[in-house]
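Let me begin by handing over the structure; questions about it come next.
Complex shown without one protein chain; remaining protein chains in place.
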Amino acid sequence: MDKQVPLCAVACMSCPLTPLFSVLLTLLAASYTDSSDDETSPRDKQQKNSKGNGDFCIKNIKQADFGRREIEIAEQEMPALMALRKRAQGEKPLAGAKVVGCTHITAQTAVLMETLSALGAQCRWAACNIYSTQNEVAAALAEGGFSVFAWKGESEDDFWWCIDRCVNLEGWQPNMILDDGGDLTHWIYKKYPNMFKKIKGIVEESVTGVHRLYQLSKAGKLCVPAMNVNDSVTKQKFDNLYCCRESILDGLKRTTDVMFGGKQVVVCGYGEVGKGCCAALKAMGSIVYVTEIDPICALQACMDGFRLVKLSEVIRQVDIVITCTGNKNVVVREYLDRMKNGCIVCNMGHSNTEIDVASLRTPELTWERVRSQVDHVIWPDGKRIVLLAEGRLLNLSCSTVPTFVLSITATTQALALIELYNAPEGRYKQDVYLLPKKMDEYVASLHLPTFDAHLTELSDEQAKYLGLNKNGPFKPNYYR
Amino acid sequence: MDKQVPLCAVACMSCPLTPLFSVLLTLLAASYTDSSDDETSPRDKQQKNSKGNGDFCIKNIKQADFGRREIEIAEQEMPALMALRKRAQGEKPLAGAKVVGCTHITAQTAVLMETLSALGAQCRWAACNIYSTQNEVAAALAEGGFSVFAWKGESEDDFWWCIDRCVNLEGWQPNMILDDGGDLTHWIYKKYPNMFKKIKGIVEESVTGVHRLYQLSKAGKLCVPAMNVNDSVTKQKFDNLYCCRESILDGLKRTTDVMFGGKQVVVCGYGEVGKGCCAALKAMGSIVYVTEIDPICALQACMDGFRLVKLSEVIRQVDIVITCTGNKNVVVREYLDRMKNGCIVCNMGHSNTEIDVASLRTPELTWERVRSQVDHVIWPDGKRIVLLAEGRLLNLSCSTVPTFVLSITATTQALALIELYNAPEGRYKQDVYLLPKKMDEYVASLHLPTFDAHLTELSDEQAKYLGLNKNGPFKPNYYR
Amino acid sequence: MDKQVPLCAVACMSCPLTPLFSVLLTLLAASYTDSSDDETSPRDKQQKNSKGNGDFCIKNIKQADFGRREIEIAEQEMPALMALRKRAQGEKPLAGAKVVGCTHITAQTAVLMETLSALGAQCRWAACNIYSTQNEVAAALAEGGFSVFAWKGESEDDFWWCIDRCVNLEGWQPNMILDDGGDLTHWIYKKYPNMFKKIKGIVEESVTGVHRLYQLSKAGKLCVPAMNVNDSVTKQKFDNLYCCRESILDGLKRTTDVMFGGKQVVVCGYGEVGKGCCAALKAMGSIVYVTEIDPICALQACMDGFRLVKLSEVIRQVDIVITCTGNKNVVVREYLDRMKNGCIVCNMGHSNTEIDVASLRTPELTWERVRSQVDHVIWPDGKRIVLLAEGRLLNLSCSTVPTFVLSITATTQALALIELYNAPEGRYKQDVYLLPKKMDEYVASLHLPTFDAHLTELSDEQAKYLGLNKNGPFKPNYYR
Partner (left out) sequence: MDKQVPLCAVACMSCPLTPLFSVLLTLLAASYTDSSDDETSPRDKQQKNSKGNGDFCIKNIKQADFGRREIEIAEQEMPALMALRKRAQGEKPLAGAKVVGCTHITAQTAVLMETLSALGAQCRWAACNIYSTQNEVAAALAEGGFSVFAWKGESEDDFWWCIDRCVNLEGWQPNMILDDGGDLTHWIYKKYPNMFKKIKGIVEESVTGVHRLYQLSKAGKLCVPAMNVNDSVTKQKFDNLYCCRESILDGLKRTTDVMFGGKQVVVCGYGEVGKGCCAALKAMGSIVYVTEIDPICALQACMDGFRLVKLSEVIRQVDIVITCTGNKNVVVREYLDRMKNGCIVCNMGHSNTEIDVASLRTPELTWERVRSQVDHVIWPDGKRIVLLAEGRLLNLSCSTVPTFVLSITATTQALALIELYNAPEGRYKQDVYLLPKKMDEYVASLHLPTFDAHLTELSDEQAKYLGLNKNGPFKPNYYR
């Protein structure tokens, strides 16, 4: 194997809203983990579940009960997958499917995996991130018969070893890929290109993974159809607008206990993420300024009641700076130098590029870690700025993502697998596809019962008048 | 001429947000008009402006001064067109253009026409609606040298006569069409098909007109390029979301003086129009229910804090019913029968089809006109419902549309004309086009100074990182 | 009679929220009035109602039908008075009461008067303002047997003559006073001081009238108990906070059609009126600045998300200036000189003192009346500011007040009359009283059914725990 830098770390950065887990859950999990905390690598242990099955590699099978409870809690907030299980009791739309997956391994993923299984699929799974595995959930999955290869705190070598163990098995060959970040896909391309002959399709949910697929497609090297889950309407709206509306408040409170009322905040970028942050902070009594490069988003910010400024105009007066641009070097050292004492700086956007954190690693500045994920950077004159998560994504690091939001993405993944697996030959070529609008609508409809929401149905006459099918799709593809 | 039913009336219905004018303006205008209120048809009068020019047909040239003041007021809220005039003082991008137009004739249109003229164009103009002409504005335009053929209260025959007078002139032939509803385009197709040889393009802004163009295109009969202004991002967002957010409150207050606080309201449809109505009413303390057919919009409504219901569930309890669906027969007699006493019913959506008003024209119900645009419909048991604008568009009939919003559309029209007129041969085929994203962004940028809004510019490094041109476009075409 | 300046004009200014009527209603009424528009003074006409009764003096008894319809419409929004009528069908708590009243004469007042009558009272009524009488309502009241003396456009002499006609009648002497502004009370003090021997109490609702009563009380000259309706909780909250939240938008739209989104607004004063204005404008997407003199209100503004500034800091940049201070000379010429072109200036506070309008009456400035209640004041360099209602109260002049809000005040007046009339001797001395908290709560409870609102009742155990009576009062008197 050539010395490939794993994209695992990058991947989780660039797809802020893939399955996360909360600080608290982690702490809880940690306390459980501690009790069994031996230093032996899972690769060196031989474990079996209660049925004698040992085809997995996880931290500690004994944590299975605790993990099962976490999964059960998650099930309550994932009504759509539970509904899919029920509907599929008769038919098994994934009968015969052999899914190899590489995602964050959390309670929500477990609900997805057990749903795929209920629909008829066999699953083998690895983690897409070396830190994000909930060991007790992995234990519960292993106990339930899933071949899981993942633990919290894998080394780089462990990471690829786990992926390989998922794929490389005598007498078993995957016919579907569910990926988050593209590392699994990459590995098969590199090591087992022949496998693609039997593979019916790839479902990918991250920005990074999708970007790679488009590059493959452009280069003519994509050899199976792929479904781009990242750009579905529901994911964009829910993962970005609605989720950030909640997590910006949560992330700031958990790290700094800051009071929002009366605070002056500048939000850099007024896309969906910025819109969510601005709406929440305005609602809580903050005075919010917005910076933008795109005149259309800028005009939206104006009409929504935000002063549109350049960062330099307000940098001396604001109490909080939040980046949501997807760009790099938005908050540079020059701005950090001009912030006032106590200013909080954090990133809700993309990766860890938006704030030029590297520029703060200079001898005249002192760093002081005051809490987990919270650093004070101290200037020679005593001025402190409060840097959160070292400029990485705030909501990945410091808040939770509601299970309900994850449910939407997980359901989309499940439907994408079903669609690719069952599509008649020729429907999909060796290209990257968006989920058909109608399936997007179906995912949404599966989540309405949570809100006790009652959809209206078109009459025949109305459907005819509008030129629509009564069952949708109801909007053009570009509708947002 | 074959007995063609004019689409003028329909047109204004189906494009709710094309240039309108307020009740008050109309009343004011009316009072001026009254003083000169002779019964002679403009077609039978011979009028000349102060320079001796008589190539126009309007109500009364003496109203020019009053019209000029209205135009000047409008200019102050149309900064983008005024900026275009300034930038074009040197070059004349429409030099040689002969534009024939058919739109509502209002102060805002006048600002557009005078801008086109400043950019080098010659203009001849008719009204797209037999009721909507502001006579005093038409007078000011005629006084200023424009060949305008329009007055308030045209007959159907007048309507087509005016259009014909615009087009059919010895020694003058249009090379650009600016249409609103498609009647002008239709007339030229019918009567002077040869004119299309010299015509470089059509700019159309209404839903109806655009629909007709797509049909022509599909049928292979479109013989020049056409620009669909209706579906530009700015128009969708500003004309629908933001404009309705303001006009729903205005329309309801002016007609009914209703107090919003604590009122129970059901909004049918959660597209851009519905979103605007719901946001405004919620902000003013109403309790808002939403009905939807599309699960994605339904889920948005839920996340935005609205109970999603079927109309039948709440129809007995609500104080106000607002339709925004674009559909027909959304509020049918059955629902009207079940509303409570005093319930207000109005339409913000499409045409006059959403409320089944015809079903209320039955002998057992009494209609009482209590104010202009306000009818009480009285059931045998004394129950009254308050029907606004007889189910036609509330904001067309009962409120004003901010000039600023009209400015965005007018600027888009001007830029579309410039683009089509100056495009190198081959850039546009005989098809219907959306305005390039970049021009959409340009329109937005011209409106930012109104808000004293300061756009951020990408650095070279950032532009490269994002793979964008520093001057835009900044978003994919499907971005909303 | 000594040359007493009538306080009628002042009175309506200083009690912004006493019964008003809308521009539209006025226009409507005007059109009806016009048809019978003779120049004869009502004092010179001899009219009788259909039953031969002629003890009234109004414009035109023939308008009674139209007035009746207006009253019926008002009844629908005044549920509490209608409920009082029902409850009083058996007992007549005002049997024997002879009420002389002096208020605005509008449809809402008519509902109050007819309620008092249903409760057993005899009523004679005059107008408290020379302009505010709805002639058709006065006609309906006269037709219904009420002795009304009032018309729109009284002279000063007419004003006092009407009051005198109410009071000075052979064989009839009032025993209760319902006043709005204090002119009626003043007249009786001046002319018929002996009448107070039989008078059981005064109910007064205006700031001015209450102020006069406190002065009388302080001077030891108040000779009957008086009830201060103005300072009841419900009136403060509903007339100020909630009512202004609605009427600021309405008043600005009807006069200027201004778009709220993105506008910069400064609101001077953050009391209840200012809080209402700020909340509404923020909700509609304006950027709102606040000025304050009181640090506590200032801190509230900050926590509510408004930048607290001095007027001089933002006067050059704002699009709208609104005064709500109750103070004088808040917007002086110096500030008016520095406003930008097109700035809108209006007053929601107190009287017409807040904007120094007099300072604009100088030769170098040109005034241009562009609409009713809207003046452009033009500087030598062409700059215009848009002055609304010449600095008088915007919501008195340019918008409507919801009948529902008036209902709260009218109900409070009725209950105050009942309380004073029926109170056992000794409960009230010759002093000014606030309505007992419990009656305030009762007024509120009568308005809950409008919202289909269901109150929770304390269990015996809970009441005991809280040390409260199960039927209230539930809060201390200072609770707001």
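For this structure, a couple of remarks:
Should a chain be cited, it is by its letter among A, B and C, assigned in written order, with residues numbered from 1 in that chain.
Operating definition for what follows: contacts are C-beta pairs under 8 Å (C-beta built on N, C-alpha and C of every residue); 3 or more make two chains touch, one makes a residue touch a chain.
Bear in mind the structure is a predicted one, so any value in this text is a computation, not a measurement.
Across C:Thr291, C:Thr323 or C:Thr403, the single residue that touches the chain missing here is C:Thr291.
Residue in contact with the omitted chain (choice from A:Gly120, A:Gly285 or A:Pro436): A:Gly285.
Listed residues C:Ala118, C:Cys223 or C:Val309: the one in touch with the omitted chain is C:Val309. Which of C:Asn49, C:Asn129, C:Asn175 or C:Thr234 touches the hidden chain is settled by the complete complex: it is C:Thr234.
Considering C:Asn49, C:Ser132 or C:Gln300, the position touching the chain not shown turns out to be C:Gln300 (whole complex). Mapped onto subunit A, the interface with the missing chain covers residues 22, 24, 28, 69, 73, 76, 242, 245-246, 249-250, 253-254, 257-262, 264, 280, 283-285, 317, 341-342, 370-371, 399-400, 402-405, 450-452. Residue positions on subunit C in contact with the hidden chain: 233-234, 237-238, 242, 291-303, 307-311, 313, 326-330, 353, 440-442, 444-445, 447-448, 451, 453-459, 461-462, 465-466, 472, 474-475, 477-480, in rising order.
On the side of subunit B, touch with the chain left out of the figure occurs at residues 261-262, 282, 284-287, 302-307.
Everything that follows uses one rule, which is that only the chains that are shown with their structure count from here on.
Rotation angle, subunit A onto subunit B, C-alpha superposition: 180 degrees, expressed as a multiple of 5. Here subunit A and subunit C face each other with the same set of residues for the most part; over half of the interface numbers are shared between them. Measuring from the averaged C-alpha position of subunit A to that of subunit B gives a distance of 42 Å. Centroids built from CA atoms put subunit C at 58 Å from subunit A. For subunit C, the set of residues touching two or more other chains reads 261-262, 284-285.
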